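Removed from the display is one protein chain of the complex; every other protein chain stays in position.
Every chain is named by a letter (A, B, C, D and E) in the order it is written, and numbering of its residues begins at 1.
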Amino acid sequence: MNYLEYPKRLKATIEQLSREESYQSVCHRHYPDQPMPSSRVLGEIVDLLREIVFPGYYGDSPTRPASISYYIGVNVEKLYDLLRQQIYAGLCFDCHHTNREDLLQRKDRAAKITLDFIEKLPQIRHLLATDVEAAYVGDPAAQSSAEVIFCYPAIRAITNYRIAHELLQLKVPLIPRIISEMAHSETGIDIHPRASIGHHFTIDHGTGVVIGATCIIGNHVKIYQGVTLGAKSFPLDEDGNPIKGIDRHPIVEDNVIIYAQATILGRVTVGANSVIGGNVWLTTSVPPESKIIQEKYRHSGFVGGDGI
Amino acid sequence: MNYLEYPKRLKATIEQLSREESYQSVCHRHYPDQPMPSSRVLGEIVDLLREIVFPGYYGDSPTRPASISYYIGVNVEKLYDLLRQQIYAGLCFDCHHTNREDLLQRKDRAAKITLDFIEKLPQIRHLLATDVEAAYVGDPAAQSSAEVIFCYPAIRAITNYRIAHELLQLKVPLIPRIISEMAHSETGIDIHPRASIGHHFTIDHGTGVVIGATCIIGNHVKIYQGVTLGAKSFPLDEDGNPIKGIDRHPIVEDNVIIYAQATILGRVTVGANSVIGGNVWLTTSVPPESKIIQEKYRHSGFVGGDGI
Amino acid sequence: MNYLEYPKRLKATIEQLSREESYQSVCHRHYPDQPMPSSRVLGEIVDLLREIVFPGYYGDSPTRPASISYYIGVNVEKLYDLLRQQIYAGLCFDCHHTNREDLLQRKDRAAKITLDFIEKLPQIRHLLATDVEAAYVGDPAAQSSAEVIFCYPAIRAITNYRIAHELLQLKVPLIPRIISEMAHSETGIDIHPRASIGHHFTIDHGTGVVIGATCIIGNHVKIYQGVTLGAKSFPLDEDGNPIKGIDRHPIVEDNVIIYAQATILGRVTVGANSVIGGNVWLTTSVPPESKIIQEKYRHSGFVGGDGI
Amino acid sequence: MNYLEYPKRLKATIEQLSREESYQSVCHRHYPDQPMPSSRVLGEIVDLLREIVFPGYYGDSPTRPASISYYIGVNVEKLYDLLRQQIYAGLCFDCHHTNREDLLQRKDRAAKITLDFIEKLPQIRHLLATDVEAAYVGDPAAQSSAEVIFCYPAIRAITNYRIAHELLQLKVPLIPRIISEMAHSETGIDIHPRASIGHHFTIDHGTGVVIGATCIIGNHVKIYQGVTLGAKSFPLDEDGNPIKGIDRHPIVEDNVIIYAQATILGRVTVGANSVIGGNVWLTTSVPPESKIIQEKYRHSGFVGGDGI
Amino acid sequence: MNYLEYPKRLKATIEQLSREESYQSVCHRHYPDQPMPSSRVLGEIVDLLREIVFPGYYGDSPTRPASISYYIGVNVEKLYDLLRQQIYAGLCFDCHHTNREDLLQRKDRAAKITLDFIEKLPQIRHLLATDVEAAYVGDPAAQSSAEVIFCYPAIRAITNYRIAHELLQLKVPLIPRIISEMAHSETGIDIHPRASIGHHFTIDHGTGVVIGATCIIGNHVKIYQGVTLGAKSFPLDEDGNPIKGIDRHPIVEDNVIIYAQATILGRVTVGANSVIGGNVWLTTSVPPESKIIQEKYRHSGFVGGDGI
Partner (left out) sequence: MNYLEYPKRLKATIEQLSREESYQSVCHRHYPDQPMPSSRVLGEIVDLLREIVFPGYYGDSPTRPASISYYIGVNVEKLYDLLRQQIYAGLCFDCHHTNREDLLQRKDRAAKITLDFIEKLPQIRHLLATDVEAAYVGDPAAQSSAEVIFCYPAIRAITNYRIAHELLQLKVPLIPRIISEMAHSETGIDIHPRASIGHHFTIDHGTGVVIGATCIIGNHVKIYQGVTLGAKSFPLDEDGNPIKGIDRHPIVEDNVIIYAQATILGRVTVGANSVIGGNVWLTTSVPPESKIIQEKYRHSGFVGGDGI
């Protein structure tokens, strides 16, 4: 191939990729001065929140009683500034033909929501303290609750969930989802911010856990890696599209334990104090105190070195 | 222990680790001027590709129609330079006794492959647009296709797969595998670049999904987290080693849905329009329109607080 | 809302979050000069260790025989300095009322442990070489053992495990756990550093694998993604808390293969040369040479577009 | 000293530093949403401008004729966004009691000024090309004009000056000064952005050069390191403060050369084609074609090893 | 040249550079656990100090009266930790054969000095406020004292000087010198930390200013770029080495102005209210109210295009 061909072929592809019919369905148009949500800044926000909620574990804040308020003061103020902008970006994400007045109103709303959210932080910290306690008490391998806070991926995932859930309650679009996907990528635990989860919640190991948007989970619930609390089917509208917003995920009552890889689908109820064994496929409700396990395995004749 | 002992003991270990018999089986020798693939640069390449394919979502490119071609132009040119070097590094990875002429030929081949790959980008973008559409239509929790592109890990994993697949078609060694492992680490979704996957493909949640090298997946297929499309057994050669390159993974026909944690192994066919329930172990073919679920669970007597 | 309200409300929340009763159960107090473990530094340590064990794959060390000892020398010395401090931080993590003499003793112990650990590196490298060999031989998709070292997440996870295991043997607190969680986050593979694992160990794909603290795994064992080797129940003490330190995870003998998503719980033994099929729930021992698979699936009548 | 004293003494100092009477005269109050100029961003802006003006020298833009417009397009668009914000920050710097309407007007003005400035770039490039030519022709040590652009600090300083001067013409406060101080710190050359300087201007070596705010410099002027074109005295107002804005620096006509360390002060004129020798102290006008040097040195009796 | 020669020749040079006789006079031996001063950390320290002294100008601290104490609190605490370590490193810099007890004593001393220094900050801020005022009042080009703080290199240099001077008073070795060299590199202004300088001190432009170790400068002094207040000769000891610690630099009394490039050497006194013209060489004392300028220049016959 002739070297002179290169620029020509590159140029041709660039032109093709720049045609509106090529990019129009996968392109996000944002207007000047209309901020985009930023994963990097949301990462900073989550770090700040972890630092505020669990003083002395993250960041470089020492925890002398004499100085803790300086650090919390600075972190809360930084949080206020960064989060306000991201919420504003979230509020603008799908506003394609806005005028200035409208943008200013969204900006004000973002400030108000941010403040409302910050006022929830003491309560979020309180809830997370129960989750830490549950993880520590329930895991014979845990040496201390400090180790739980410092190392356990479940605490990171549940922290992000509790933050994202509160933001969603305050009607922030998009941002809660990004925050929960950040925890999903970090821990393999995927909790939809719309799910409702009680106190003393714990997840062991956690990789592959999925908790759907309309789940309701009681207090003192423990689930293991690979557990799905999902939807079984979506009622379709007259155009054949799934109807949005219908309750379609399980209700898990207080004190339930669900073992690894169990899949529970649909608006079914797992009664209080039940134990669901691993790898079970469950699409019906079970009463309180149930103990469910998979049908017993069978023996089989295999062939081949690595085969089954 | 005497402090003077430290340098002596460190030195002894360093010498032991520097002996050829210690490192020879785990050491990669690369010659001067022979480039190594770089995860960091491949990360930049994937970012550039995401930015090119989905303008306005990643990076800082605004998407005024007037300026989009500048951004695509710069990104495609940067891509050409970075990817050419990585492909060259891939082509050199296992060439241990090369001469200069041979290296130059590989360099030329890398340039040619890079250009061929770039010319596929409009088509890759088109395919990914169908995947985005499928994810949006099929998920009642999705607010917009913008949210799908911005947040859904499946889109990231499928993007990396479609890139890596195209590179493998162009006979690039190693690099496609690294690109798919990057998505695997980020999303928990492990799609072998050699697999063949139709349009409107979607994965929900996705953590733990495995799609093997010789899989053939039709159009409009949807799979959930934890699904394995794997190999059941590997025919061995006369030395007892698995024979490489044999078709050993499932064929999944159009419009199939596979629920969470199902494991489908071997060169079996899942017929069109089938639905495979969660946690199923399937090692035989099923005809079109099949609806398969796990044998019903049983009740069991448990003991202990946290036991099963 | 009045703009003057903002500072007032922020201030009030800051004060609430700074009250001892709010933070006391989730706060880590560390004293001046008492170092905190650092994830960032532990990340550097793992990178150094990978670079030392697998020369030429990570970092920028070329592998001319003439110069390899310089690189190993520098990396081992850096490792000594960084690891010593992190082990010291680990030894101090829960020492809340120490005096200076006590801190100095911990510092000396940290130095001694670090040196003992470094002297194990040749042996760790030797074991990892067997794991690489097993992965290469057992995977028809692997092109070379170089590809295995460079790309396979299992090698990263097993490397971190073998490092963390050795540190735990040397009675280092906390640090081994952080190192294994780093691999967990990166690969989805969660191996407790206390588990005992033989040579030629391999994990395919790996996302969702969990190997518990008291597991004993023989030689030439291969497991697939989503496999759990976990605890079934925890004996409780008289206060209703799980008793810590009891053997509660499976024993897997030599040459066993366990397929995707199988869940094996409790102190059961999987006899040598057995094959456990995917998605099996196994809570009893099986003799050598067993071939276990899930009960056959059943057909079911589904409704709905996306339903099951 | 007792260890308990530390927190107490730190706290006391913190309180003292936080008292309004301590900080009021050295504190900058900026209101929420009122941006501060950022040295870091202004650094990026200068880099972008250098990259736009001198394609192929800075940044990573290749200069194939086919692709240069992509790079200039992207860089100009980035410049527009970044500079607009910094100019806005400059316009807000001293507005302590603004309302929203006022801020929006400043924002619009910033956008307008930025665009006006960008339209001057072709002319700025043209002027700088004459400066490069003058430096190359006038320096026997210069190998090529490429070397001049790539290495000569004077080109960096004059580039910043020509940018800052244009911004000042457009009535941007503060930002021009920061841009000229950036060059001052990098090169030791301190040109006030208000000075007026003709084409083909060149400075050799440059460290210590000072060119005051009301200087007027003709075409084809060359000055050496350490030259000061400064003010001799400042007329005072009735309160004894210097009156601002009066012409108080020299006029240097065409084709003048001024050698190292010469100090020329006051509103004097150095006539065309003059040469001013080094280390001269000049506070009066000199006619065209003047050749001025310092009074001849004298011999002196010194004592001591290192003495004079 | 044969390619095999390269490793051999590199190895030979490495061995030569590693011989003790080659490196002994230019090598710094530091013992394990003996910290080295770090330019990077000292840079952070200077940034913190600037942020504490001038709230709202540096860093990201807003300056709402309600929150300023949080920021000062956090910055002072960070300063305490970082500076303590650097002072400790300074105290250890030349201690080649120390024992542990000795190191601990230096560590305690470092903590004590750091605290003493921090208690001087209110006073340092007060002095710097006078310097800012002097620069603003004395420069017709200055728009506001905010511009002076934000842009003027002299303020940066004098800030570093006042910090370094205080540390030297507290007998910290090495660190003050590094801090003043940092300002020297940034601004071209070289003030020895041992010099004594009164309030309302200002330097205009500043590049090339040198103020020697034993200078005594009164109040309300203003000096211009290139001014040297240096030593004329050093009395030698009997071995011919300069005697250290002798007063050898000028005394400049109150209200003196010294113009650009003046060189004043030796223990001479410039009397109060004097004005020293530029480029003057002065090695004798002058009485109060003196007005000194260089001998008048002369005219000269030049030849050549660029010549003098």
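List of remarks:
Everything below uses one rule, namely that a residue touches a chain if its C-beta (ideal position, glycine included) is under 8 Å from a C-beta of that chain, and two chains touch if they have at least 3 such contacts.
Computed from a predicted model, the values in this text were never measured in an experiment.
Within the entire complex, contacts from the absent chain reach the displayed chains B, C, D, E. Touching the chain that is not shown, out of C:78, C:109, C:199 or C:267: C:78 (per the contact rule at the top). In the full complex, chain B touches the hidden chain at residues 7-8, 10-11, 14, 32, 64, 66-67, 70, 81, 100, 104.
Taking the whole complex into account, chain E touches the unshown chain at residues 1, 6, 9-10, 13-18, 20, 22-23, 25-30, 32, 37, 93-94, 138, 173-174, 177-178, 181, 184-185, 188, 190, 192, 194, 207-208, 210, 212-213, 222, 226, 228, 230-231, 234, 241-246, 248, 257, 259, 261-263, 265, 275, 277-282, 290-296, 302-308.
Even with one chain removed from view, chain D keeps its contact list with that chain: residues 52-57, 62-65, 68-69, 72-73, 76-77, 80, 111-112, 115, 118-119, 121-122, 125-126, 128-129, 132-133, 137-141, 143-147, 149-153, 186-188, 205, 207-208, 224-226, 232-236, 240, 242, 259-261, 265, 277-280, 283, 293-302, 306-308.
Convention: only the chains that are shown with their structure count from here on.
Inter-chain centre distance (chain A to chain B, centres taken as mean C-alpha positions): 23 Å. Between chain C and chain D, the centres computed from C-alpha atoms are 56 Å apart. Separating the CA-averaged centres of chain A and chain E is a span of 52 Å. Counting partner chains per residue, chain A shows two or more touched chains at residues 10, 14, 32, 62, 64, 67, 69-70, 73, 77, 81, 138, 188, 207-208, 226, 234, 242, 259, 261, 265, 277-280, 293-296, 302, 306-308.
If each chain is drawn as a node and touching chains are joined, the picture fits none of the line, ring, star or complete shapes. Listed by chain label, the pairs that touch are A-B, A-C, A-D, A-E, B-C, B-D, C-E, D-E.
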